[in-house]
Structures are given as C-alpha cells and as structure tokens.
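Complex shown without one protein chain; remaining protein chains in place.
Should a chain be cited, it is by its letter among A, B and C, assigned in written order, with residues numbered from 1 in that chain.
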Amino acid sequence: MTRKITPKRLQEIADEITERIAGESERGVVADYIPELAKVDLNRFGIAILPVETEECIVAGDADVPFSIQSISKVFALTLALEKVGATLWSRVGREPSGDPFNSIVQLEYEKGIPRNPFINPGAIVLADVLMDNQGPDKAIEQILGLCQRLANDQSMRIDGDVAASEMKTGGRNRALAHFMAAEGNLRGDVEDVLKIYFHQCSIAMSCRQLAMAGRFLASAGHLSGGEDPTVTPERARRINALMMTCGQYDASGEFAFRIGIPAKSGVGGGILGIVPGIASVVAWCPGLDAKGNSLLATRAFEELVRTIGWSVFGPI
Amino acid sequence: MTRKITPKRLQEIADEITERIAGESERGVVADYIPELAKVDLNRFGIAILPVETEECIVAGDADVPFSIQSISKVFALTLALEKVGATLWSRVGREPSGDPFNSIVQLEYEKGIPRNPFINPGAIVLADVLMDNQGPDKAIEQILGLCQRLANDQSMRIDGDVAASEMKTGGRNRALAHFMAAEGNLRGDVEDVLKIYFHQCSIAMSCRQLAMAGRFLASAGHLSGGEDPTVTPERARRINALMMTCGQYDASGEFAFRIGIPAKSGVGGGILGIVPGIASVVAWCPGLDAKGNSLLATRAFEELVRTIGWSVFGPI
Amino acid sequence: MTRKITPKRLQEIADEITERIAGESERGVVADYIPELAKVDLNRFGIAILPVETEECIVAGDADVPFSIQSISKVFALTLALEKVGATLWSRVGREPSGDPFNSIVQLEYEKGIPRNPFINPGAIVLADVLMDNQGPDKAIEQILGLCQRLANDQSMRIDGDVAASEMKTGGRNRALAHFMAAEGNLRGDVEDVLKIYFHQCSIAMSCRQLAMAGRFLASAGHLSGGEDPTVTPERARRINALMMTCGQYDASGEFAFRIGIPAKSGVGGGILGIVPGIASVVAWCPGLDAKGNSLLATRAFEELVRTIGWSVFGPI
Partner (left out) sequence: MTRKITPKRLQEIADEITERIAGESERGVVADYIPELAKVDLNRFGIAILPVETEECIVAGDADVPFSIQSISKVFALTLALEKVGATLWSRVGREPSGDPFNSIVQLEYEKGIPRNPFINPGAIVLADVLMDNQGPDKAIEQILGLCQRLANDQSMRIDGDVAASEMKTGGRNRALAHFMAAEGNLRGDVEDVLKIYFHQCSIAMSCRQLAMAGRFLASAGHLSGGEDPTVTPERARRINALMMTCGQYDASGEFAFRIGIPAKSGVGGGILGIVPGIASVVAWCPGLDAKGNSLLATRAFEELVRTIGWSVFGPI
C-alpha cells in the first residue's frame, strides 16, 4: 500500500480520469422530477481532491461549476443535529442500512415511524425537525447553509431558490413520509415547516471544490485547517463516516463499499462526496444517474481514483 | 492515530478486557434452537489478536476452547465460492445489506430468489449450491473444512457432528428458503444435499486462536505467512472485508460499523471475527447473544479493544 | 329457509337481542383517537330493522340516539361517486379485499397509489377527490349529507362539527396516505380540501333508525319507497353490496361473511349497516370495538339476528 502520493501525481490522475470520463458515451440519465435538475448538461464532469494536510485542492474538469448537492446535504444536517442533541438523536432515527427502495414506506410503517438511518429521506426529515426545534424553519436553513459556508470558508455559497421552489411543489412522497412520521409521533414541528428546511438544504449549490472543502473535516478527525476549533470530535467524525459507508448511496451502499471501499454520500444532482480517513476528501460530479439514483460516472471516477491509489479502507493493495 | 502497538501492550489490553467482561452480569442469552448451543456456559469468554506480521497470537481467557463458528463459516464459503466461479457468483447473490429480520423471506420473494448478500442465510445457501456443483455434498464440506485447516495451519480442526445433526433436524426455515430459491431457479443441486453442506459448515468448531489464524489472510491482503501462495488477491480480500462491514452482523451491521468500525462477521455460537486491514485479525467469543443474534459481550470486547487502540477504519483518534 | 317473518316476530327478536346484549360484561373498547368518540357510553346499544316493503322500522334499545357513522359514510360516498363518474371510477380504485392492517401503506406503495377498494381509507379519500372535482370541498360535503338526508327522508340529520374538527387535527396517517396518492398522481385536488370532505363525511351523525332508512335502497335494488326515482340501478345496488361483503369490515370482512353472511359496513363509531338483499336493511350500534376495529356487540347482534331468521345470503337453514 502506498497512501503517500504527491500533489503532482494526484493532478495527473485527476486529469486522466477527466479525460476518460469525457470519452464515455453511456452517461446515465439526469434526475427529471424537477426542471432545474433535468436541464443540467450530461457532459459536465468535475473532480476535486483535497488532502488533509494542505490548502491546495487538486481539481480537474468542471470542478468550479456549482451543482445541486441534494442528499449530500444530509451529511451536514446530521453534523448539526448531533451537535444540537447529541446521542439522543438515535432514539428518533436508526443506524442501519435500509434496503430501499422496497422499504421506503413499508419499513417506516413496520418500525413505527423510526427511519432506519439519517441518510434516507425520512431520516433526513427527522434531522430537519430536530434542527427546527424552538426556532423557525428559516433559522434552521440559515444554520445549515452557515455551517457549509464556514466549513468551505466561502461566504458566496447559496441556496438555489428555483430548485427549492420546485422541490416544494413536487415533494408529495416526502410529504407523505413526513405526515406518516407525524402521525407516529416522530415529527414535532409543523410538517410544512420541516419540509421547507429539508427542501432548502437539498437546494444548496456547491462546486466540487467547495464541497471537498466543506467535507474535509470528516477526513481529518474533525479538525479544520487554519487552527480553528474542530467541528466535531474524532469519534463523531468516525461515526458519520461509518454511516456514509453503510448507508450513503441509497440501495447501492453495499456495492459502493464493495467496489470502492471508502465512506461516501451521493445526491441526485450527480455529486458524490467521498472521505478517505486521515488522507483526503474527494468530490466527483457528473449529472447522469444510474438506476439506483447515484451518478454513473462520478461513481466510475471514484472507482478509478481510489483503486489506482489504493485508498480503500478495506486493505492494502 | 497510533496503529503501531507492541505485543506486550496488546496482551495487557486483552487481559484487561477479559477481566472486565468476567465482571459483567448481563451476558445475553445463548442460542437455544439446538441443545448443543443451548448448553454452552454463558461465562465463557475468549479473545485472540493476531497481527499480520507475526506468528505470535495474543490470547486471553478461553481463547483455546473450541466453539461453533456458525455464520462465521460464511466468510470461508464465500472465499471458496469466489475461487471456484469468480465474479459470476454475483449474478446469483447480491452485495447489499438486507434489513433483516423483516425481509428474510419478503425480500427474497421481492427479488425473485436472489438473496441480498452472501452473509444472510439464503445467500450462504446459494454459496453451498455453488460449492457443491459437480461433486457431492461431502466433497464440498471437505473443501470448506480443508480451507479452514490450511489457513489455520491446524489439521486437528473438526466439524461437530452433534451440532450438524441437530441443525439438519431443526432447519425448517432454511429449508423453506432453499426450496423457494429452487422454485425460482437459483438453486441447482438437490435441496437436502445443499442444506447438508450449509449445516455442516456452520458446525465447524474452532477456538479463538484458530479462527484468528484462519481469518488473517483478510487482514494481510490475501497473503499467508510462511511464504505460501496467497489465498486471494488483495482486491478480493478488500471486497470480502467490504461485505463483512456492510452485511456481517445481521441487522446490526450498521451499528457495528458505527460503534466499532472494522469489518467483522458474527455467528450465533457467540463468536466474532474482526479484520483490521493491514494490521491484525481479531476474534472474540462469548456465548450470550443480544436481541439481534450477535454476541453481546464479544461485541463489547471489540468496542473496547478497537477504540482503545484506534483501529477503526473510519479515521484517526 | 323462512325469510318471511312478521313485524311482530321481528320486534320480539330485536327486544330479545337488546336484552341479551345489555347483559354482556365484555363490551370491547371505544375508539379513543379523538375525545368525542372516547367519551361515548359503552353501555349504549341500539338496533333497527327496516323491511323493504314497509315504512315501519322495527327498533329496540337506543335506536334513536345519533352516533358518528364514520366509515359507514363510505357507502354513501361510493354511491355518489359512481353516480358522478360511473365505471371510470375503477381506474382509480380497486375492488379487492385488502388484508389490512398489514398492507395499509405497503400495498398502496406496491400498487402505485391505487387503493385496493373504496372502503379502506385511501380508497375513500379517492372517492372524496372524485366528489370534489370542479367544486369546492364544502359543496361535496353538502352533497354527501344531502344524499343521506334524502335517503332517510330526514332533513334534521347533521354533521357533528366537534368530531370533524378533531378528525382534522388527528388525521396524520390519512394525511400521509393522501399525500402519497397525490405523489403517485391519484389525487387531483388540494390534499387538505380532499381530507376536509373525508373527515366531514365521517362525522355525520345518525341514529340506527335513520341509517336503516338511508341504507335501505341497497336492499331494494335501488328503489326508494314512496314512488321516488330509484337512487341506483339494481345492478349498481348489487355491486355495492358485493363490495360491502368482501371489503366492508376492515380486516374482518371474511370473518363477517363466514359468521353472518350478509353485506355490511362498519364504522369505528360502533355502528354496522347490514343489507339483506330483497328483504331488509338492518343497523346495530354499540360503541365498544374489537381488536379489528369493528363493534364487538353490534357484530354479535347481527350474528344472532341473521342466523335466527336465516337471512344469510349463503344458503337456506
């Protein structure tokens, strides 16, 4: 195993991957449930690699083009929710993979309104409810965005209002899940307020570079660069990583662990945030999705990158 | 993070854990579906730690008392099945966590007889069918036992015939699963023959020390000590580890990843085989189970050991 | 078989049943999800028998005390919805028993938002959506109440506003079902408006006597007494009766058919409307429910009445 690798070599690898991805003809399908996602160009691809010990982010392709982070936002919401209520969170949401899509509502019904984990939609809706507690939805949205800005050290980051508005309009299934949990007593705030938080956090737009910055604390045991206070304890960073490993890619989490072997979280905007513990954060983005809702080519990019370098947590090359 | 640690320090830690476990009054419940498991003494506890670079196994407690490895055998059956048919295996069994127990048969029905992963019972029954192909059940059983003996470098290892006989008698639910898969075309051999393999592999008896030896190839990228040929390629070792992480502890795999953070496989005999990639194999055994069927105190022992030393794959301390 | 029976004999039977029910100590449990239902006296019992060929209703006990008809209202909503859209209704709701409660949401998910039948809650919510089409919810509520008033020839009938308000507040699970169907495209109107209709129709209060009058058209091939126009064709009356038989008692419809053998619809207010085709409509009311949500003693009353007289549709005595 060689985990040490120079920035120059990383740049070469990133460039090679970008070139190879550009040549792929089968690119998946963009999410089309809202027009803002449906119109994103399938040919976009960006990658950003940010080692823990440096400020210099290795980037290639469209790494500075903002995209909708969607479910990747659940990582930041979880970080905030744990900060707010600590381990009591786990009485309201589980820590087990879910076997979606079969179980989306089935399992919620079977388990009396307790979602299997914080990365499936009902779990993230519970997080939103936790974050709203005793403050309006707008304050909670501000906090999530604020955390991302602070982590990425970039105040220019924004929520895409059009995406948020479209999400609000088309979110019937999430609305159903939320009302179901409310009926079971696992949602305390007003359902529409809670959903407002959820839909807005999903609509945060970031570039690969920004997202690599925002997620790096998970690779560095919670430490931020520049001597700032750590965001989370090392133990909490490890635990969030564990959840990303077992639950981060919808119903393809096992597959991602099998093929790639690092904690990661995907979103239907086509982005994937990967964590190489102790080494680096990595983001790849390509809008076309596979049948399970994960980016087809961002997954491919991770596979090539991580295996070339030997970054799997599951063992040396 | 300090992953380097002296054998002396490891021995101290093992002894401390053994002492602490001895003092626990809540010890779980032994599996009682067959008399051979039901009669095992709840006070038994053993631990074995085998670093990759040495022949010297650190042990404490009842580390040399043989116990029924049960589902841990699925790791060795998987290794053999992959050797036999390679990646074509994955057309007959998936790689995703399952959300047991809710889904045991439900999900099999929903997914047309393709088990979610090789570590749930129907998945392991498919492995048995793969291993039997073109030879009788006895030959396949011999191969699994033979692999374990070779890996552990210990020809004294045996199948417990009483356990096997009891398993055969009480295995109605596994029989149902097997016939269901046969009806769906995912079992080719005679159902009773296939089950014979499955029940016999579950009845292999090993001590903590033997099992740590037998499993160490997964910590060492497939390499065996003593200059022998590697058992599996590094990539295959990583992939088996990935499956142990996402699917190794029944419906508590997410929890084990969250709390402990290393690939591991449990059995209802009370044993757990854990892999610290590149570092060591670890086995803990304590017969009392928790509600999900994993050893209550072997899990606790892993939690203390791995966190004390900082062996989680999810990040530095 | 003797289906002919004098009013005098019917009165004797009704009185005997009422007396026997009064002596029962095990009376079930009142629905307690809203205070208005929870406070109803468990000792209430009423029965009304209305032969098709007469204006004289045989009554006993509290047959003139109004109670919340709850799910029995689905019979009237179905009648109206069929009048409005005819057989096209069946593209949006099925005609098969559902196997509740296991399937409440499960099955709706499995069948893409098409409820199994119009008598389970999601089915009735679809009816409400059909009735609202192109008019506000208030107009639709007015029509349902108006139909009941006309059928019972009693303008004094009212919706219990307190019940309706409480239903609106506690209806989270129905809200979830409605949003889920909206997400699947099987609800067209505003979800809250649709639910308003549904909750208000459930809150109609009728006495046994009124309800027997209102339901009698189903026993008389759609004909109303007094020479008025028929409400429905004979074929439609038969079909509604068929649905009551196979789906009218939640997950105890098979049991009711088995023990009693006439089409009937129950409500959690404790009422049951039964139809003896060609012979009579019958209503019994007793607020205590059994484990499946049907009135324990109203069911008992039906069993005694129908078997004494030999009114089962399944064969002569």
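Structure notes:
Going forward, contacts are C-beta pairs under 8 Å (C-beta built on N, C-alpha and C of every residue); 3 or more make two chains touch, one makes a residue touch a chain.
Just so you know, these numbers come straight off a predicted model, no measurement behind them.
Interface note: of C:245, C:268 or C:301, the residue touching the hidden chain in the full complex is C:245.
Contact with the undisplayed chain is limited, among B:182, B:202, B:232 or B:247, to B:182. Of the listed residues C:257, C:282 or C:298, the one in contact with the hidden chain in the full complex is C:257. Even with one chain removed from view, chain B keeps its contact list with that chain: residues 104-106, 109, 171-173, 175-180, 182-184, 191. With the whole complex as reference, residues 1, 94-99, 102-103, 107, 110, 116-117, 218-219, 221, 234-235, 237-239, 241-243, 245-247, 251-255, 257-259, 261, 263, 277-278, 307, 312-317 of chain C touch the missing chain.
Quick note on the criterion: only the chains that are shown with their structure count from here on.
Rounded to a whole number, the gap between the C-alpha centres of chain A and chain C is 49 angstrom. A straight line joining the Cα centres of chain A and chain B is 32 Å long. Multi-chain contact residues of chain A (touching two or more other chains) are absent.
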